[in-house]
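Below is one structure, written out as structure tokens; comments come after it.
Omission of a single protein chain aside, the complex is shown with its protein chains in their original locations.
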Amino acid sequence: MSQSLARISRPWMGSALVLALALVLPYLPFMDRSRTSLAVLAGIYVMLGLSLNLIVGYAGLFQLGHAAFFGLGAYTAAILSIEHNITILATIPIAALVAGGAAILISKPILHLRGDYLCIVTIAFGEIFRIGVTNNAFGITGGANGLFGAGRPEFPLPWVEPVPALVLALVLLLYVYLMRKSGPVVRWGGAGLIAASYYLLPLALDQKPLFLVSIVMAVVALVLVTALRDHHVSPRGQMIALVGVVALFGLIAAARSGPIVTAIEGSLDEYFNVGAPTTVLGVEVTPVAFRRDARPYYYLVLGFILITLVGMRRLQDSRLGRAWLYVREDQLAAEAMGIDTTQVKLAAFAIGSAVAGVAGVLYAGRFTVVAPESFNFLQSVIMFCIVVLGGSGSIPGILVGTLGMVVLPELLRDVGPNFLYQGLNPAVILALLLGLHLYSARGRLGGAALESGVIAAAFFVPPLVLGERVLYVPGLLMALAALTLLPIVRRRTGDVLLWVGSAAAVYAIVMLVAGKSLAPDLQRSVTAFRIMDWRDGLMGAAMVVMMVLRPAGMIPERRRGVMFSAVAETPAPAEIAVPQQATVGDAQ
Amino acid sequence: METFLQQLINGLTIGGFYAVVALGYTMVYGVLKLINFAHGDMFMWGTLAGWGLLTTVLAGLTDLDLAAILAAAVLVMAFIGVMGMTIERVAYRPLRSAGRLSPIISALGAAFVLQSVARNVSDARWRTYPPGLLKELPNLRLTGSVSVSGLQVLMLLVCVAIMVGLYLFVQRTRIGTAMRAVSLDHNVSRLMGINVDRIISLVFMIGPALGGLAGLLIGIYYGSFNFTLGWVFGLKAFIAAILGGIGNIPGAVLGGFILGISETMVVAYGPNVGLADASAWKDAIAYVLLIAILIARPTGLLGETVAEKV
Partner (left out) sequence: MKRLVVMTVLLALLLGPFGLIAGAQEGEPIRIGLQGPMTGDYAYEGQGFEKAVRLLVDKVNEEGGLLGRPVELVVEDDAGDPTQSALVADRLIDAGVIAVIGAYNSTATEPASEIYNEEGILHITPSSTATRLTEKGFERFFRVCFLDDRQALFAVLAMRDVLGAERIGILHDNSTYAAGLAEWTRTYAEEYGLEVAFYDAINPDDQDFTPILTNIGQADLDVVYFTGYHAQGGLLLRQTADLGLDIQWMMGNASNNPEMVEIAGVEAAAGTFITTEPLPQDLEYPEAVEFVEMFTEAYGEPPASVWWLLAAEAFNVIAHAIEETESTDPGVLAEYLHEDFKDYPGLSGPIIGFDEKGDRLGTIHALYQIDEEGVIAYYPEQPQPQSEE
């Protein structure tokens, strides 16, 4: 734990920004119902990305069958919830065990395989899983239609005894454990303070819903004090912060207890279904279920992502985390150092798969249908791409990868056929294109500006003169073609402006002459164009382009100076393990 | 016995197709150590291109069955060959030194693009070849009720010819020797005066061109296809290549036939396992076979153990 404040403070600012955005996201003005749903789905994929990152990014193992473990979790949750009426969040430990256990069973005999062969075997396992559930294996998977009606997550009403006491006991245990190396004042005094203030308000004001505030307070206090301790703030500082938190929550709750209680009860009604009380283990519990509204579920998923993230961070810094790094960088050296490489790889597979299983539970709880096609090879590919496109091993990379592979393709739905030429859109798109051109033309800005001007003129004149907005569409194609061909022309002739000028002039004249008669046909074909038909193709093209431009991913993992820190690109583990394939340099 | 013979013939036909497609995977892997995920879709493009040619440009030639098909074969092979070279140039060459992860993504991306375009070209419908192509070939009746259609024999012959030809090409010619050299070591090959880039381009022309031809044959043989054909068939062919030992031409052929015949036999004699019928589990059994062989012999049946040093 020798991280200095200076080293981590800056990434923290970025993380804090992202976290803040994630927290307010569902309430931003453009987040309607479907986009919030999409955010939930994206959150599930972020978890999948994180879990696969453990296998691919940290341990350097190829896994193209991750969807199977996602599916195992989802099917486990659905079966338990449908057949045995277990509330779906309670199936999480079982689903994680099933997925992780299956990963251990499956991967044990195959871990010795070389990179590509491992990749194939994982594909095979993924397919076997899909075929198995499609064939209604053991008569419990519902065949091709899958399983219907997995329950929405339910939980007991958070302020009816014994829930508050249980939560407090959990928090205190965790607190006392985490603070085991601190002095008795922080350890026992802090625990006492949390416990006392926890019960103070709800009992004093006789408002049980205030327990919710207490729970939040206890968790905030726990997290804050641990964070301060990790950043070497003195025990006194820790205590001051603790008292501050308790006082702050106490003051707010005491001053505004009425509105807070109304708000809690109101939002409970809005977002959750309060069911009939049932008896669990002799205690009466009122179950509360998620409504269809995606916002509460969004926060549930966000919570799981945060827990996963914290877990990953800790793992990374642990003995096991360092062992993964060694194995990834140089398996032979790792073995020579006494690392049991098989065990280490097995651990990566098992933990990653277990987390994927948890993501599967969240999926089943949200979508209520678990069907084979949600866990096919394409899904495995998408997960793999989330990890690699963003930058294998990099956590911000996973966010970017999810946005690219899950969110953007869905948003394409909004790009209607007429999107390209409505309102200011053509101007904005052209401005983006030309901006890119100017940006990449360092050192010859004057020439680039002139070229841009000519292209813009040819782009705007025909539609404006003829009053046919649809002519912006061929204009965009023209601009795209011109900008793509420019570098080639420059290399061949040098006299770029003349070339661009004449080509643009020809285009403009042709359009001015023929535009009027072309417009109806053009309009028809543009309207018939369905962008969703091309979604996979666009995704594929983006995958190729991204990889060619940035082979190490969008936001590559920052190497932590263990070894080979001079190697810029991610060297493949298999390649290092096979010295005679040192093909680096062939491309030149 | 008669059933067995008939099923063997069925299996040989399927296996022949797997084998030809597997050749493309194996050649590329041999020289580049790259799993060319786009190969299956290039093969499907062969079927698609053949359909396009035979239903439009060459449609008038249906009287001249054989001429039309030969013309289609040449055009399809040229088209898919160029397609393969282009994909190599655009999606693989820039990544040759970029580790193992990036080319996999790039290859998958190329496969997505090919499939998406094919889906749109074919309107996502099943497409049918003109009826009656090569139909007048006689059915050969072997013993009793066992029959081989002339088409089956022809397909098998073409497949075998392709394999033998390719094998001789790689083993006996100068270019073939250069290919083998490149597959052993790029740098040393370059020192020997081999133009490595050109050899790789050539491999990316020959493999897909043969795949495209197989695609055309499949179109003629089965009469209909849709755009997902490449994915399913490609994955199977890929398994065949690995079974036999990827990078190894006779291995790919062996793997193709083993896979085809074992699939058929599972359907023919597989027990009803109670969960579902054996034929529904056929593909799963192919994958289990793959895993079993890889565990027992990590480099496949005929694979050389050259690459494994750890």
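As written, the chain order gives the labels A and B, with residue 1 at the start of each chain.
The rule is short, and it goes like this: a contact is a pair of C-beta atoms (placed from the backbone, for glycine too) under 8 Å apart; a residue touches a chain by one contact, two chains touch by 3 or more.
Just so it is clear, the model here is predicted, and its values are computed rather than measured.
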Contact partner of the left-out chain, one of A:230, A:340, A:373 or A:495: A:373
Sole residue of A:490, A:516 or A:535 that reaches the chain not shown, by the stated touch rule: A:535
Residues belonging to chain B that touch the chain removed from view: 3, 6-7, 10-11, 13-14, 119, 123-126, 128, 131-132, 139, 145, 147, 149, 151, 218, 222-226, 228-229, 232-233, 263-264, 267-268, 276-277, 279-280, 282-283
Contact footprint on chain A, counting only the chain that is left out: 10-11, 13-14, 17-18, 21, 30-38, 41, 134-135, 142-146, 148-149, 291-292, 294, 366-369, 371, 373-374, 396, 400, 403, 407-408, 410-411, 413-414, 425, 530, 532-533, 535
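Keep this in mind: only the chains that are shown with their structure count from here on.
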Centre-to-centre distance between chain B and chain A (centres being mean Cα positions), rounded to whole Å: 37
Of chain B, residues touching chain A in the complex: 29, 33, 35, 90-91, 93-106, 108-117, 119-120, 185-187, 190, 196, 235, 238-239, 242, 246, 275-276, 280-281, 283-284, 287-288, 290-291, 294-295, 298-299, 307-310
Chain B contact footprint on chain A (complex, rising order): 56, 62, 64, 109-110, 112-117, 119-121, 123-125, 127-128, 131-132, 134-139, 331-332, 381, 384-385, 388-389, 392, 533-544, 546-548, 551-552, 569-575, 577-587
